[in-house]
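Take a look at the following structure, please.
Note that one protein chain of the assembly has been removed; the remaining protein chains are unaltered in position.
For reference, chains read A and B in written order, and residue numbers begin at 1 within each chain.
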Amino acid sequence: MTFGGITLSPEDLRAVVRTVGAVVLTTVGVILSVAYLTYAERKVIGYMQARLGPNRVGRWGLLQPFADVFKLLSKEPVIPDAASRAVFVGAPLLVLTPALAAWAVIPFAPHTAIAPINAGLLYLLALTSLGVYGVILAGWASNSRYALLGAMRSAAQIVSYEIAMGFALVGVLMAAGTLDLGHLVARQAPNILHWYVIPLLPLFFVYFISAVAETNRAPFDVVEGESEIVAGFHVEYSGVMFAMFFLAEYANMILVSTLAATLFLGGWASPFAGLPWGLLAAPGFFWLALKVMILLFCFLWFRATFPRFRYDQIMRLGWKVFVPLTIVWISLEGVALWYRVGPWFAR
Amino acid sequence: MTAAHLLVEGVFGFFATVLVISALGVVVARNPVHAALFLILSFFNAAVLWVLLGAEFLGIVLVLVYVGAVMVLLLFVVMMLDIDLVVIRRGFVRHAPLAAVVALLLAFEIGYVFWARHLGLVSLAPPLRPGTLPNTRALGLRLYRDDLYPFEIAGFLLLVGVVAAIVLTLTHREGVRRQDPSAQVRVEPARRIRLVDPFPKGTPGKGGEGG
Partner (left out) sequence: MLHDYFGVLVFLIVGAVVGAALLVLGFILAPRHADPVKGAAYECGFEAFEDARIPFDVRYYLVAILFIIFDLEIAFFFPWAVALRELGPAAYAAMAVFFAVLVVGFAYEWRRGGLEWE
């Protein structure tokens, strides 16, 4: 096809349609997962506390998330008089967009990523580091004491745990030798012994706990500490803008769980890979989804079990426990790499 | 021209335009926080341009380091300093001549670079053809094979940064109660509780009489 000297080959057109379709499909998938994660959260925590959880809307309360969405959409979005309007409205957008766009580089199955870029891991680290802006700007734009306090706490917390998280990623990177997430999973795929969680177990814990802290989830949720600073950076938000913060928080939870599964637990690889068990040993999206669900369950479990940390304890854990731990482990890993230990550090 | 080329050109044009506009915004915005936000936007746009030019690693690191870290600090500072706009604007006329000189100098320098290139006086190294080698690896090979010395210097500069930050900002407050977890763990019951027998031997009341 030619439009005024510009040629558009059918392959190009197909590629464009395919990409756009995949992006829309992923976005819808993420949003639906968020909806049912909120449902799962209420159900799981309900059962853990010997309650039933939502059970009125639809069978077993399965339509509850949709009811919530419609409720939030029909609530009035209040913009405080003293707020900086443009920034106030822009902040939720700034949280949501990176939380969605990060999914571009995730390998869902062998050779199946929307954008299989070389620097995938770096891209993810960069995008997740943008999340802090939404929080800071929301707190500042609200022009409210509680919001600002929550935002400052949150910013310092996110930033501190990002260091521990970054070092944990460096550990994975040293083992994998590639920033391409597809290759990174492929290197873990031969069998379960190749998963990086085995040589890098402490880094896995550091990464996962930092992920909980980064997403401001319990027990690291002093940011919203309801009992002290009401709801932190988003006190002033209501209606759809609040819904967007909520959506972004849960999308980020799923994202960091997916990343933990991809980096440490072999992503789409089957735990039975290498064994002659036919379909059970085959790689696929199913395995990734299963691993992510297990990790997400941990998020909910933490919330139901742990009391909230105090702020100084959070900062101490990040800087004085996690950072030294990762430093030690990276040094050990350097030695292991030099001597090419095990299947992980072979050249 | 294929559609793919057109797309790249179009995207480049779009982000370059936004870059120029947001850079203007940094200078023009009255509210310092808005200026900082414009600066963030321009960094982001610059990063997109770098990626389009094939500098994948640098583009993403620009977002990671400048947008994700440096600008967070700047926003902290700008937000909390409570800058009085009137006071700032008072100095505008007084400093205008100096600013004009700096601006002229900058314009001259930029012009000189273009002019010199135009005359063929400066031979700039041809850019690597993008896509021949994964960017990050190419950079790693270059940096850690040929440029080890500057790399170490960078390490020491960062150390100086840590020291300077602490020396400049750290103040110790008196009378602050801190938690010392290792002391909490080390504590033994014997040092906290002294069991006292309220009825030493021989006193009346001992022996379950209901005293």
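By definition in this document, contacts are C-beta pairs under 8 Å (C-beta built on N, C-alpha and C of every residue); 3 or more make two chains touch, one makes a residue touch a chain.
Since the model is a prediction, treat every value here as computed from it, not as a measurement.
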Listed residues A:8, A:67, A:101 or A:198, member touching the removed chain: A:101
Absent-chain contact - pick from A:67, A:89 or A:109: A:89
Positions on chain A where the hidden chain makes contact: 15-16, 19-20, 22-24, 26-27, 31, 72-82, 89, 92-93, 96-101, 103-105, 113-118, 122-123, 140, 142-148, 152, 155-156, 159-160, 162-163, 166-167, 169-170, 173-174, 177-179, 230, 235-236, 239-241, 243-244, 247, 311-312, 315-316, 319-320, 323-324, 327, 330-331, 334, 337-338, 347
Chain B residues that touch the omitted chain in the full complex: 4, 7-8, 11, 51-52, 54, 56-57, 61, 64-65, 68-70, 72-73, 76-77, 79-82, 130-131, 134-137, 139-141, 143-145, 148, 151-152, 154-156, 158-159, 161-163, 165-166, 169-173, 176-178
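Please note the rule applied: only the chains that are shown with their structure count from here on.
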Rounded Å distance between chain A and chain B, as computed from the means of their C-alpha atoms: 22
Complex contacts: residues of chain A adjacent to chain B: 5-9, 12, 84, 87, 117-119, 122-123, 125-127, 129-130, 132-133, 136-137, 140, 152, 155, 159, 162, 179-180, 312-313, 316
Of chain B, residues touching chain A in the complex: 1-4, 6, 31, 33-34, 37, 40, 56-57, 60-61, 63-64, 67-69, 72, 75-76, 79, 134-136, 178-179, 181
